[in-house]
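Pasting a structure here, questions to come.
For this depiction, one protein chain was excluded, whereas all remaining protein chains were kept in their positions.
Note that the chains are named A, B, C and D in the order they appear, and that numbering of residues resets to 1 at the start of each chain.
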Amino acid sequence: MTGAAQIFRILPEGILILTGVLIMLFEPLLAKNASRKPLGWLAVLGTLVALAASLWQLQLPFGTAYFGTIQTDPFSIFFHLLIAGIVLVTLLVTLDAAAPNAESLGELFALICFGASGMMLMASADELLLVFVGLEISSISTYIMAAFRRKSAKGPESAIKYFLLGSFATAFFLYGIALIFGATGTTDIPEIANLLAVSHVPVFGIIGLAMILIGIGFKVSAVPFQVWAPDVYEGAPSPVVGLMSTAPKAAAFAVLLRVLYTALPALHNHWQPLIWWMAALSMTVGNLGALRQQNIKRMLAYSSIAHAGYLLVAFTALSADGIAAASFYAASYAVMNVGAFAVISHAGGMDDRLTLVQDYRGLAYRSPLLAGSLAFFLISLIGIPFTGGFFGKFYVFASALHSGLVWLTIIGLVNSGIAVYYYLRPVVAIYSKPVHSDLLDSIPAVTVPLLLALVLTVAGTLILGIAPGRVLALAKAGAQTLTPAATVDTTTAAR
Amino acid sequence: MHLVLFFIFGVLCVAGALNLLLQRHPINSALSLIVVMTSLAVLYLLLGAEFLAAAQVIVYSGAIMVLFTFVIMLLNAGEEERTHGSKAAYMVGIPGAAAVLGILAYVFLKQRGNLGVATLGSYLVTTHDLSRLLFRDLLLPFEVTSVLILVAILGAVALARKEH
Amino acid sequence: MTSSLHLWLIPLVPFAGFLVNGLLGRRFPKALVATIAWVATLIPFLQVLNIALHFSSLTLPYTERVATWIAAGNFRADFAFSLDQLTLIMLLVVTGVGFLIHLYSAGYMAHEDGYWRFFAYLNLFMFFMLTLVLAENFLLMFVGWEGVGLASYLLIGFYFTRDSAAKAGKKAFVVNRIGDFGFLIGMFLLIAHFGTLSFDGIFSQIAQHPEWQGGFLTAIALFLVLGATGKSAQIPLYVWLPDAMEGPTPVSALIHAATMVTAGVYMIARSHAIFDRSPFALSTVAIIGAATALFAATIGLVQTDIKRVLAYSTVSQLGYMFLACGVAAYSAGVFHLLTHAFFKALLFLAAGSVIHALSGEQDMRVMGGLRKKIPVTFWTMTAAVFAIAGFPPFAGFFSKDEILYQAFVSPNPIGKIVWFIGLLTAGLTAFYMFRLWYLTFFGESRADQAAAHTPEPGHHAEKEEHKHPVHESPWIMLAPLVILAILSVIGGWVGVPAALGGHNEIEHFLSPVMHAQHLSFEQVSVALQTQPQTVASTTPEAPEGNHSLELLLAIVSVATAVIGWFFAHLMYFAKPELPKQLAAKVHGLYSLLLNKYWIDELYGAVIVTPVLLLSRYVLKGLFDTGVITGGSLALGYTTQGIGSLVQRVQSGNIRSYAGWLAIGAAALLLLSYFGFGAHLPF
Amino acid sequence: MLNDSILSLITFVPTAGAIVVALLPRRGKLIQWFTLLVTLLTFALTLHLPAHYNYGQTGFQFEENHAWIASPKIGYHLGIDGISMWLVVLVGFLGPLAVLASWKAIESRTKEFYFLFLLQQTAMLGVFVALDMFLYYGFWELSLVPMAILIAMFGRQRGPQAAIKFFIFTFLPSALLLVGLLWLYAKTGTFDFVQTQQYLAQNGSTLAPQALWWVSLAFLAAFAVKVPVFPLHGWLSDVFSEAPTAMAMVVAGKLGLYSIIRFNLGLFPEQSRQIAPLMIALAVIGILYGALIALVQQDLKRFLAFSTVGHLSFCVLGIFCFTVVGLNGAVYQVLNHELSGAAILILFGILYERYGTYDMALYGGMAAKLPRMATFYVITALSLVGLPILNGFVGEFLILSSSFRVHPYWGTAATLGVILSAAYMLTMIQKLFYGEESQLVANKNVPDVVAREGVALVPAVILMLVLGVASPYWIRAISGAVSGLAQNVAHATMTLTNTMAEKQ
Partner (left out) sequence: MAVPIAYYLVLSAILFSIGVAAFLIKRNIITIFMSIELMLNAVNLAFVAFAHQWHHVSGQIFVFFVMVVAAAEAAVGLAIIIAIFRTRSTLNVDQVDLMKL
């Protein structure tokens, strides 16, 4: 295969990396306290190109490159598009929320680009080593971004928590890879499936699987590895939270899907119960924890735990529909969550002027646009029909129920009922009469980038809810490429 | 011979690790960690990974730990006081760690029959084999690590830079 | 005459009057309002008269379907009117007396604000009453039934600023509703067994199944009776009628004496085919009637408010009619209904004229000596008093006598008992009516005592300040008095029994309705044309031999009346101090009667209060607040409690977090290795 | 041809209106007028339905059926039958009334109000016309949101709590409903109502009976809360007392009742038959319970809430008699209740605008000052009491007679409600309008019913009379639809008894 053709397989990643490098090059050229916004727009441009590139990849023939370490297929492209989209919105939000000459803003933009490239690599990697590297790129860049509120005591704290616990989990993840390597003698994902069949220590595969689940479970903040999420979300700058609560998770889920369905389908009756429990617990713990939460970012952190649970439900379906549902849910959750954080970032700025739910009381009077969109995203998070949130949930549980997982479905939907309570409190607060208007007055006027971001996210949420056809088709195509998982007989699962 | 060496350095590792755990002063912990790493390097040699052994000593014991000690000095961290911030760590954490050890050791020993044995010089990885794999099959990951490093530098600069 | 009679016009014209006055009346001058109301009642009256003239030429019963009202599944009810002898009599009473009272009201209400409202309501009442009478099925009858209730509710509460009036109106409606409950259940039973509510349909089915005796028919009959007791103010549901006197006097005359309250009697007579099959139901009716008659009469003895006396006498007279129906002497009942309509309406109107003369005074204790001052009123009232007391040849005599006779000769074992009660009641009636007569018109005027005693808050109360001297009412009020007086005298002559040389025309007139029912209508009409005497022979007319008995009974009853008169004369004319002494002597009894046996209080204590307490404290306080609301709250709080437990994990300490991670990792490892294998938890 | 798109048009005209409202400037009464226009237009469109409805044929009419989402197979399937047609018309009719009722009551943030209000209209219309169960569920849930927000924004002081309470109460069971829908989909592979019905009718016996039973229960629970049926009415009184008039008008009743008829009777006749005794008992209890509590309520809105519980229980009673008469009565009673209930709510709203309180005790003797208002109150109250020749009577009579036929004792008990309803309604009238003028009334001079309010009330009152005397016009359409249902259930009972027989 020609070098050019190979390059095309990593085109989006390459473009993002290039953008990051360019930003780093231009950053020193700018005057000390000149606005860093141009760099942001440069990053936006780069992301757009990357987006276009991954769309273009759809036209190219699918396949692997670089000796089978990386693969482009509808599945990876789906997540590439998703990640690029998230990053795009995040950049716009940052442009809106950050002061023009805020400290090391240029680095932030660069980091976002690099991190995105890492996540994309995770999605398309066909080799555990590459997965690991990509994971580390995304993780380390998010650790750093979490620490960007250096003035406040909370920023570094959230960073150190995220960092230490993250590395802790990474060690488990690594051990898992080691064990799988021990079981099969390879770290090439498609290879694993074949070699595991002939392995004489398959039990290592099982243990390794569990270890990998621990690592990924941490990244996606699934119970019992969710503890870090609330604190980190609270301390990190809102735009970054919007990013880190969606993109790395999506990438991690992509990895998990690939590993479980491409590498370890044979062990499905080992990992299905594990994920069953993780899903059920995540949904329950997340929703219950959020009930009494006053800090809106912490609340959304708990909600993200719950949503990780909903998403994991799709994993247990053991069907192509399940995979498609998972992918779709990742997308719909990302869109509405990033949207919500866009509003929060604008309202609170980089240093969280508005923290409590009560601070948003009467936002509707101050700015109907912000209020309306925030309410809309929260309603979509509840899962009201004609929003992406609903269709995602619907699809997930439809596939789960189709595989006979009645109880999981009931648990999930009852949970979504409980969730109403805490999602609705902000909505109601927003539309109640204001109490302390000084905070509301501190909210700046809506800027162009924010407007763009809101338009994108609102439109996305609506499209995913009303006309999900195209996205669904892509997700299904991706699911098909993850065979033989699709052929896992659901009869064993139906019990 | 092999067995003896394994036991000596294995015990050394464990001792160093425990020492890291027991020492109150970070510097001592750092030094005991260096002990662990160096003896690990020997074990690598025993397993026929000579290049890794070298890298272990240079990169780990050399670069990384120096960095650690440097930071310790910089922040002149003193004896750590045994505050009691966390019950959970003892209540659930230690049992958890023990359980992890238990199950891993159990599985490994149970499978020892299915696993082979290591004899000195039975399997030697030359730099040549390494680089073949590294710069051919795993070229992409290797190149991508550059991004990782870049990110790390960027982060370090951004975070450690003095506020203006 | 074969062409359509347009019966539907009869109720609809008053309705039109109601609409015109109700919507625009406020802007009209009083004269116009009154005229509209008159026309709206006069036209039906004339139409009824016209029908009456051609009556002989009609094939009866004549029915007229206007439109379908309800058609669902196999159930169907029409707006359909029917006409037969019974209907005709009722129509004459309603439209005739109704028209007179409309006239009277124009004068009586002249000084009232809300004049237009009053006449609108009156017309509305006429509409519903005529619907009730003309209805061809129970459902349409029920429309009128409820409608008249509504009208009476509105008219009783006419002086709505007076709390007592508003309450009385409400009481009337609600108590009536209790009766309607019975009526409804009765109808449901009818539907369940006959699949229809049309009279024709039901009665012909009954006729075709002579084997049907008692059983479900009894049930139906009893529920209908419950309805009737509500509307006709019988025990146990009579309590609303006395309070209804809060309404303007013409209303009392029209609704609470002449027409509406007789609806129950009419309904029983109408559906006698059902009652005939259920001796038990009949006896019940008889007993209720007798008991009510006596009971109300005793209360009437001591009341001092002139209208209340009349009210209780109405209840008592209605008891008579029930008694009649109870002994299957429906014609007699209807006959008494007719005469009673005349003299009771007259009594009320006259009383109204008295009140009018005394500018709102209703308390007889401060009346007296009015004979000279308002002669016309006096003479008309006298006619009425004699009529109700049952002196020949006044109207009341014949109807009451017929009832007592029928009761006496009825095969029903309780016949004799109810006859005796009726007789007793007759005496009491005579007594309290003459008491009223004396107190009002004879002796010296006790008006000066009015200063001491504050008059009833009558409707003229607002005009107390310019209290003008006692005066005779205007002609427009007197004319109806005179007409009714004449009717009270001669009204009974349509039913002179054979024993007194007459031959009870009304009995014969009604016989096809009352006795031919067990043939279907068609057969009846055939039978009527071919050999009337066979039908007549079916009537339980007294055999020749009993004429002596009938005569004897008549004499007895007259005698009782005379006795009653005598005592009244003694106590309220000869020795006016006597009543007080008597009252002092038998004080317990006296206060018992004065307080109407404390029945209202009893109902209050036994039914109303418990229901309210139950609702307020048990249902609202305990259950709804406690269980329903509390339950959901509790659920919410438990969930939140668990939530806070979950939060406890978030201690904020990294080492603890690592601890949780470690244990979680261990758990996962153990599960995966020793775990369920292929088993899902559920 | 208009018939092919009329339902979509009806459903989405309000949405279009909402979008325009969002763009309109906040100037004067512009938004009110525009919304009024939109609602009137919608009403006019709904009138197209009875005009072109083919009364002869049963089944659905004005159908639209397009593919929407390929997989999971979801269609855009609309259609109405005799039941839903009149409900659609009713919603259309109540729209302008609601706008007029809110005209004065809502001064601030009118844009938000009318935007959400119109969205609400779409949701409700959608519920009635949707024949694809996914679509139906969409509208069903969607109808909750604007409601909750409006209650929170424009409610009285405790509005927010009420909003959340309402939302949770109605959302939780809906989640179970969704489980049921998904289960059905997993079995039948379609969300289309008609196909599902056929599937269940033909090979429902192949499905696990307990599972079907639970599914039907999930459906019923969701609907029963929305009605609300007796023990599940916890949310109603709070919502009523807090919500703005326009929302209180639509919050309870028709959605749930319609859904019970359409889905529980339509899809699960056998299960419905099994649960009928319980539902009838609850309905009768609800009738008496609501009436008794209304008898002692001081707050007008709460008073109305409980009377509503009573009235709606009548409909439930009629439904679960499974007789043609009963079902006719039930559907008819839904129309009646929505009409009269709306009227009385508007009247309460008018009173509140003038005197600023819902406390009965503070009122008294207004009839002299406000004769017109008194008249409207009396007529409406009488229609709620079920006075013959007003609308309330026909429905009640049909329901009670059929229930009496099926369950004499429950029927009798239910009929007692007739007495109580008269008692509390007239008590209310008396407290408000009769007797001495209260302090509040005496000290405050307020206008009688003004033109705008009259425009809203007079049509309602006229309609009460018309519905009361000309029922066949409506019932002929309803009858066609419900007779099919009744047969369903009857057939189901046959199979049921057969299975029973086999069991023994």
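Heads up, the rule we're going with is that a contact is a pair of C-beta atoms (placed from the backbone, for glycine too) under 8 Å apart; a residue touches a chain by one contact, two chains touch by 3 or more.
All figures in this text were calculated on a predicted structure; none of them were measured in a lab.
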item	value
Interface partners of the hidden chain - shown chains only, full complex considered	A, B, C
Contacting the left-out chain in the complete assembly, out of A:D73, A:D96, A:E136 or A:D359	A:E136
Listed residues A:E103, A:D126 or A:D231, member touching the removed chain	A:D231
Sole contact to the chain not displayed, among A:V21, A:L58, A:A178 or A:V406	A:A178
Hidden partner interface residues of chain A, rising order	129, 132-133, 136, 140, 143-144, 147, 150, 152-161, 163-164, 167-168, 171, 174-175, 177-179, 181-182, 185-187, 230-231, 234-235, 298
Interface with the unshown chain - residue positions in chain B	1-3, 6, 10, 13-14, 17-18, 20-21, 26, 29-30, 33, 36-37, 40, 43-44, 46-49, 51-52, 55-56, 59-60, 63-64, 67-68, 71-72, 74-75, 77, 80-86, 89-90, 93-94, 96-98, 100-101, 104-105, 108-109, 111-112, 115-119, 123, 125, 129-130, 133-134, 137-138, 141, 145, 148-149, 151-153, 155-156, 159-160
Missing-chain contacts mapped onto chain C	647-648, 650-655, 658-659, 662
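Please note the rule applied: only the chains that are shown with their structure count from here on.
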item	value
Geometric centre distance via CA averages, chain B-chain A, whole Å	30
Chain A-chain D separation of Cα centroids, rounded to whole Å	42
Shared-contact residues (touching 2 or more other chains) in chain C	636, 649, 656, 658, 660-661, 663-665, 669, 673
Residues of chain A engaged with two or more neighbouring chains	203, 207, 406, 418, 421
Interfacial residue positions of chain C with respect to chain B in the complex	649, 651, 653, 655-656, 658-666, 669-670, 673
Complex contacts: residues of chain C adjacent to chain D	26, 68-75, 79, 139, 142-143, 146-147, 150, 153, 157, 160-163, 165-167, 170, 173-174, 177-178, 180-181, 184-185, 187-189, 191-192, 611-612, 614-616, 619-620, 624, 628-629, 631-632, 636
Of chain D, residues touching chain A in the complex	69-72, 109, 111-112, 134, 137-142, 144-145, 148-149, 152-153, 159-160, 163-164, 167-168, 171-172, 174-176, 178-179, 182-183, 185-186
